[in-house]
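Dumping the structure here so I can ask a few things about it.
Only a single protein chain was left out; the remaining protein chains are all shown in position.
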C-alpha cells in the first residue's frame, strides 16, 4: 500500500470520526434526523471547504464525492445508533479517532497551502488550524452551542503547535516532506490524545 | 410570456417573500431599522451567495442587481408595515409565498449546479438545499435565534425530496428539463404548504 493510499484511507477515517462526533455533539438536544445529518456533514467537510474558498481553489469534495458519501453515511449510522455510541468506551474511541482526523487534516491542509505557495509562512499554519477546527465551529454556531473558542479544551493548541513545527521543518529540510508530515501528525495526535486521556484544559490566566 | 420571464418573476416574488419573512422573524425582538434591512437582505440572497462561492462562479446578484433592490425594498416595507403583516392571515400568506420562493430557488440552484456539471449527482442536491435554507440559517445565527436545524420544522426535508427527484428525473430524461423543473418545484411547494397548513413537524426519534 502506497503512502498516498494510506493517507487517503486515514483521511476517510478522519471524515467518519468528524461526522460521528459532530452528530454526537448535537443529538442529545432534541435535534431531528435531517438536522443531525446536515450537522454531521458540516462538521466533516466545513473546515476544508472554508480553506479552499480562501485559497481560491475548487472545493476538495467536488473532485472526490466520497468525502460527502462517507460523511453522510457515518452521520446516518451515528444518528441511528446514538445510544450505543454514547456508551463511555465507544465515545472515548471516537474522541481518539477524532484526534486522528484532526492531526491528518491539519497537516494535509498545511501541505496543500505550502504547495500553492500561499501566504508563506503564516497562512499554512492559519489554514491548517482552520481546516481542523472550522467544521466544528460551524456546527456549534448552527446548533446554538458554545464554540470551541469558549470551552478552553486543549484542542486547537496541539494543532497549532503541529502546524508551526511542520512549516518550520519543511522550510529547513524540504527533502523530507513525507517524514516531516508523519512526525508532525503524530505530535498532534499525541498531544491531543494526552489531553483526552488526562482531561487537560487550558488554564485561565 | 416566455418560460424564462415567468421563472424570473417567480424568483423575484420569492426574493420578496424571503426578505419579508426574514424581517418578520426578527422584528419583534427589539431590532432597529438598519438591522432589519440587513437581515432581510441576508435572508433573501445569503443562500445563493454561499452556493456561488462554493461553485467558484460570480455571485448571482453581481450580474443582476434587481435582487438587491427588491430585497432591500421589501425589507424596508416589511419593517414599516410590520404590525399589519403579523396579522394572522397576512402572515400565513407570506409563509405560502416563502414556500413558493423555496421551491423555485432550490430547483433553480440544482439546475445551475447540474449545468456546471459540478459534483454530480450529490452536489446539486446539497447546493439546492443550501440555497433554499442558507439565507435563513445566516439570519438566525446573526440574530441569535435557534436555527432551522434545531426547530424540527418540516422545511428542509420537502426541499431535499424535491431536489433528489429533480436530479434523478433529469438524469434519466434529460430532454424534459422544463417539465421536470416545474413538477419538482410543485412537489416542494405542495409538501411545504401541507406542512404550513396542518402545522406538521418532524417527529423525534
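Letters A and B mark the chains in the order given here, with residues in each chain numbered from 1 onward.
Operating definition for what follows: contacts are C-beta pairs under 8 Å (C-beta built on N, C-alpha and C of every residue); 3 or more make two chains touch, one makes a residue touch a chain.
All figures in this text were calculated on a predicted structure; none of them were measured in a lab.
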Contact with the hidden chain, among A:65, A:157 or A:200, goes to A:157
Touching the hidden chain, out of B:62, B:84 or B:178, is B:62
Omitted-chain footprint on chain B covers residues 29-35, 38-39, 41, 49, 53, 58-59, 61-62, 65, 68-69, 79, 141-144
Contact residues on chain A toward the hidden chain run 53-54, 56, 118-119, 122-123, 126, 137, 141, 146-150, 152, 156-157, 160, 202-205
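Here is the rule we use: only the chains that are shown with their structure count from here on.
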Overlaying chain A on chain B by their Cα positions calls for a rotation, in degrees to the nearest 5, of 120
In whole angstrom, the CA-centroid distance of chain A from chain B equals 31
